[in-house]
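Structure first, then comments.
Now for chain A:
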Amino acid sequence: MDQKEIYELLAEKLGPAALGFNDEGVEAYADVEPGSIAAACTFLRDDERLQFNQLMCLSGIDWDGYDENGKGKSVKILGYTDEGQPETSDHVSEGDFGVAYSLYSHSRRHKFTLRVRTPRATASVPTVSGVWTTAAWHEREAWDLLGIRFTGHRDLRRILLEEHWVGHPLRKDYQMPGTWDNVPLHGQPYCENPFPPIEVTPDQPAGDDPAEG
Partner candidate 1 sequence: MAIENIKTKGGWADQDHVPGIKSELLELNMGPQHPATHGVLRLVLHTDGEIVFKVTPVLGYLHRCAEKIAEGVNYKQWVVYSDRFDYLAPMCCNHAYVTALEKVMQQEVPERAEHLRIVTAELSRIASHLIALATFGLDMGAWTPLLYCFREREVILDLLERISGGRMLYNYMVPGGVRYDMPKDNWAADVLEFITMLENKKIADYNNLLSYNKIFVERLGNVAVIDPQTAYDYGCTGPVLRGAGVKFDCRKDDPYSLYHKFDFEIPVGQGEMGAVGDCWDRYFVRVCEIEQSCRIIRQALESLPDGPVQAIDLTKIVKAPAGAAYSRVESAKGELGHYIIADGGQVAFRNKVRSPSFCNLHVVEKIGVGQMVSDLVALIGSLDIVLGEIDR
Partner candidate 2 sequence: METLTDLIRSIPGAANMSDLAMHITISAIMATLMFIIMALCALVFTWLERKVAGFLQSRYGPMRTGRWHGWAQAVADMLKILGKEDIIPSQADKGLFMFAPILVLLGSLLAWAAIPWAPGFVAADLDLGLIYIFAVSSMAIIGILMAGWASNNKWALYGAARGAAQMVSYEVPLALATIPVVMYTGSLNTQDIVIAQQGGILNWFVLRDPFLFVAFFMYFIAGIAETNRGPFDMPETESELVAGYHTEYTGMRFAFFFLAEYANLFLIALIAVMVFLGGWWAPIPFLDFLPPALTFVIKGILMVFLNMWVRWTLPRVRVDQLMHLCWKVMIPVTLICVVGSGIWMMVSGQAG
């Protein structure tokens, strides 16, 4: 089925919650209101003509600082300075969070992409793990790395990072940790070098072929 037709069926079902359809880029996508994403996904999975039975990918996105003009001037992530200290920045993050759902239908052989946007302050999207169970782990990952809260998720806890990790690393304003468990990170010395530099004279004069031993 054509992407536009799929969107029309969806818009018919969702009414005002279907915010728009964008097919100018490489891949067409539909914007949906976050509150009705679960209803949208249920419809997409169950409708006879659509039958999107597999959620291929659920990507969490931090839209902060995205260069709308396409000039590559998006906000850069924070890393470590040359001295080994975590970089800091004055940039105040305001961008939305987004989630992109890439769906596929095995029986109808068509794909579709949905996107939702949620403001940074609330960062909350209803879960679709009731529609496709695989979303449970993808949403845990989005929570872990981006801090997007999925309401209604049965078991929203960190999946890739440790339980007591602080912060959500994939956010654009995430500052790298300086130490972890008292271990200094990235380029800071553990301790002073106990071996003073010494002069080394080679056994053989330079120019001998090492392969000859």
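The candidates were selected such that all candidates are chains of the complex that A comes from, given by their letters.
Simple rule for what comes next: a contact is a pair of C-beta atoms (placed from the backbone, for glycine too) under 8 Å apart; a residue touches a chain by one contact, two chains touch by 3 or more; residues count from 1.
All figures in this text were calculated on a predicted structure; none of them were measured in a lab.
Student: Tell me which of 1 or 2 touches chain A in this complex.
Tutor: 1
Student: Considering the complex alone, what residue numbers of chain A touch candidate 1?
Tutor: Those residues of chain A that touch candidate 1 are 25-27, 29, 53-57, 59-62, 66-74, 76-77, 79, 100, 102, 106, 109, 111, 113, 132-134, 136-137, 145, 158-162, 169-170, 172.
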